[in-house]
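Could you have a look at this structure, given as structure tokens, before my questions?
Every protein chain but one is kept in place in this view of the complex.
This part shows chain A:
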Amino acid sequence: MLRVDEAQEPVEFSPALISKFDEIVSRYPQGKQKSGLLPILHLVQAEFGWVSAPAMDKVAEYLSILPIEVYEVATFYTMYFLRPQGKYVLEVCRTSGCCLVGAEKIMDHIEETLGVKEGEVTPDGLFSWRGVECLAACGFGPVLQIGPEYTFYENLTNESVDKLISDLKAKAKN
């Protein structure tokens, strides 16, 4: 749920990030800069790990649109996190094709391994997980993806999930 009245840390966009915004906005005709909203929110999320209300206000200011125009988009689309998440968010497909080949068992295994429920963050701040709807990889299920690159991990087994989690833990240490 989006709460814009809570006190949240103010954010600053770096010049490097702003120049990426500029490149995106240049793709659309004059005056249609709002088209850049979705890609820009992805960049914000990649930078900060989630999309906070102050960040959305900043985006609105940059695109010369009202803050509500950003809020309504960020709350409509499922990929934007409106709460802080773990550093790695494991998003497991839970739709029909993947369920036929064991996606539900994989989710149970992830819950057990990480020790947190869907949507919660592990105490070390590294992981959270959730079930998502069809990821268009039904032939290679069960699958999960990890943002912000949205790398795919296909044909999952309990063992490959264990390996993935320990690899990510090692990666986070370095």
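Note that contacts are C-beta pairs under 8 Å (C-beta built on N, C-alpha and C of every residue); 3 or more make two chains touch, one makes a residue touch a chain; residues count from 1.
Going forward, contacts and distances are computed from a predicted model.
Visitor: Considering only the chain that is not displayed, what protein name does its UniProt record carry among "NADH-quinone oxidoreductase subunit F", "ABC transporter permease", "Probable septum site-determining protein MinC" or "Sodium:solute symporter family protein"?
Guide: "NADH-quinone oxidoreductase subunit F"
Visitor: Could you tell me which of A:A16, A:A136 or A:A170 touches the chain that is not displayed?
Guide: Reading the full complex, the residue touching the unseen chain is A:A136.
Visitor: Per the definition of touch given earlier, which of A:L17, A:C99, A:V116 or A:L164 contacts the omitted chain?
Guide: A:C99
Visitor: If the hidden chain were put back, which residues of chain A would touch it?
Guide: The list for chain A reads 27, 29, 32, 34-39, 41-42, 63, 65, 69, 72-73, 76-80, 94-97, 99-101, 132-141, 145, 147-152.
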